[in-house]
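As you look at this complex, bear in mind that one protein chain is not there, while each of the others sits in place.
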């Protein structure tokens, strides 16, 4: 995210140095008449050559992703794209839609409906895994480091960040993401650490309590960690990934329901497509 | 966007009919324990098989796009992804960032910074082209229909929606999008109509005025029209496409500048990567 | 709202004319070191001398309100301050609060939860009354003008702006506001017109339908009209007046409920203070 001196900035030419030194700088996108450079690449050349997901990575990280990183990134963005009608962010957007507000107001309200308890686990889990890996770097085994992390949560009463889900006992998105990381050979120490924590949680689980599996926040945190993506960019990816879901839910609210209705999140039924398989060419 | 009766809804089973008839319905995403269906497709199967762009189309339109539509969609999403530091939406986000607000607040403020004069042209241009095609359907030539559309704007003093840009005299994104639509063989009557309008604007251009080329809003409106994408979905695509740019600009504001600074939009300089070419494999 | 040349602007001094002519202008608040002028009045002198309501009027309209206008303004701001837990704006704020977002995000989401069907009636009703008074100015009686306005709504199928409420058959806030306007002797043609419309709606009411009384939006529209407050300022007053309610509801959501709960708007019960009277000194 930080700017690197490139040797091509206008400050090189002596006569302009004073003038540009007082200006503020941006390294994201260069706009000139009839030319747009996205991190240096002409935008019209990027169109048709990079996918939207790859262009998101280029924008946030500064470089075109490798094929493996690109695939994982698309999968992460897809994994979070929607989670039905009941997340608070979706309900904030639907309540805004039922009042007859424009779509951009609904989307903004939806984005505001993330908070400490909703979408905040990615950054917390990245810090958590980072703490564990610090211990490994100082000689602890993954198993011992994981044990200490879990005990710390148990003692403080805090939830273990990146684990557990109010609907799922096994988060299908997390499992798929780990499988892809393995196949694409990007699995490294963050994933190893989160798996060690998962095992430790299972060992220490009281008999009458349900298992506490890695959730999608945890999986994304671990994968982002292994890809070298900083926490602030992971947070951006999370927000970006859910906007299409928020927009779809707001449009559906507007199209299928009476305005000014009272939305009970529990009182709905799914009446869409029944389960189906992707067309052959996409497998 | 409207729901179709699928025969598989829970209302089929007689005993539940009364109970579910009073419930509200959603057809976007089905959530069951350990299962998430996105428009009918298991989300973990979609991960790694559809790109984020294709999943966005699936979510908004209800079906997996054909390869040609998928390619154009990615290009449209990429075309709008960022436009530097000066659009009002970006400045709303940067001013929010300089106050030390969290990233989600910056993104929400950025999304709110779209308005009638900024990002509103896609829906207006779709209506404009639609009006022209109504005339064609009633027997007018494209040329005559375009002439009437242009005259209507000239008489009312309204801007021609989808034309002109404060920086570009030839919008490189629009040119590239039309070229792709041609190559992918999806070019149809909306693109034909917008080209007729462009020609008519050139013919009627007073000698001392600059040309008024199709801008990216106009190009997206025409392409969405030819792809059968409704205006509300085109509006959603526009919002979705710019969120990564807003997030990148907000993160850069936070990382590179002092908090609480006074942001003069004109007083900046680009110090990022100089112009470069995509790696060979992406051409 | 428009600026008047005051003779004291810096452009008066010849030498600076060029410099300031290119600057943009503001007439709301003047900031100098250790001095803040609110529409010309030193802010520290305003503190303790004008109420918050009066200062709001000063800021939006440019002058200190007369005692009668000040009283009505306070009453209008109070009338809209909250309407319980079920308006969409309040639910957008509560859903944002349950996700653990900061208060400012909850308030922003709440403000976004106003829309065409919620809070939009004030501006529509002001236009509606204006149309009626145009007819009166051209010779129609209030009764005839009202009849035409009502018929126009009946024919187009549009709701009559400023009339009807989903809870109240007689809106106690509207009744009180009209009573105050009468007592304070500011009642004029807008209130006369809205009363004529109310009478006409009652006359034309089908036997089996409930009465359609003036609601608080209609009352505020009529009073603002008689006070010479433009529609854009009336819209601002509406937003300002509900922010305390949104904030209170968001704080209560945070203080009294579990995070990440599913908020069913219909499933709540009031457990606050039972009905009571204001202390003697306030009557």
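Which chain is which? They are A, B and C, in the order written, and residues in each are numbered from 1.
Here, contacts are C-beta pairs under 8 Å (C-beta built on N, C-alpha and C of every residue); 3 or more make two chains touch, one makes a residue touch a chain.
In this text the structure is predicted, and so the values were computed from the model without any measurement.
From the set C:69, C:200 or C:263, the residue in touch with the chain omitted from the display is C:263, counting the whole complex. For the chain left out of this panel, the touching residue among C:180, C:201, C:214 or C:227 is C:180. Residue-wise, the contact with the chain that is not shown comes from C:233, picked out of C:133, C:153, C:188 or C:233.
Listed residues C:69, C:108, C:129 or C:160: the one in touch with the omitted chain is C:108.
When the omitted chain is restored, the residue from C:153, C:247 or C:260 that touches it is C:247. Summarising the interface, chain B meets the missing chain with residues 86, 88-89, 91-92, 95-102, 105-106, 108-109, 112-120, 166, 259-260, 262-267. One chain of the complex is left out; on chain A, the residues touching it are 101-102, 104-105, 108, 112. Those residues of chain C that touch the chain absent from the view are 1-3, 5-6, 8-11, 20, 22-53, 55-56, 59-60, 62, 64, 71, 74-75, 77-79, 81-86, 103-105, 107-109, 111-112, 114, 119, 167-173, 175-177, 180, 232-233, 235-236, 239-241, 243-245, 247-249, 251-252, 254-257, 261, 263-264, 267-279, 282-283.
Following the convention adopted for this analysis, only the chains that are shown with their structure count from here on.
Spacing of chain A relative to chain C, judged by their CA centroids, is 40 angstrom. The set of chain C residues that touch two or more partner chains comprises 101-102, 105, 108, 112.
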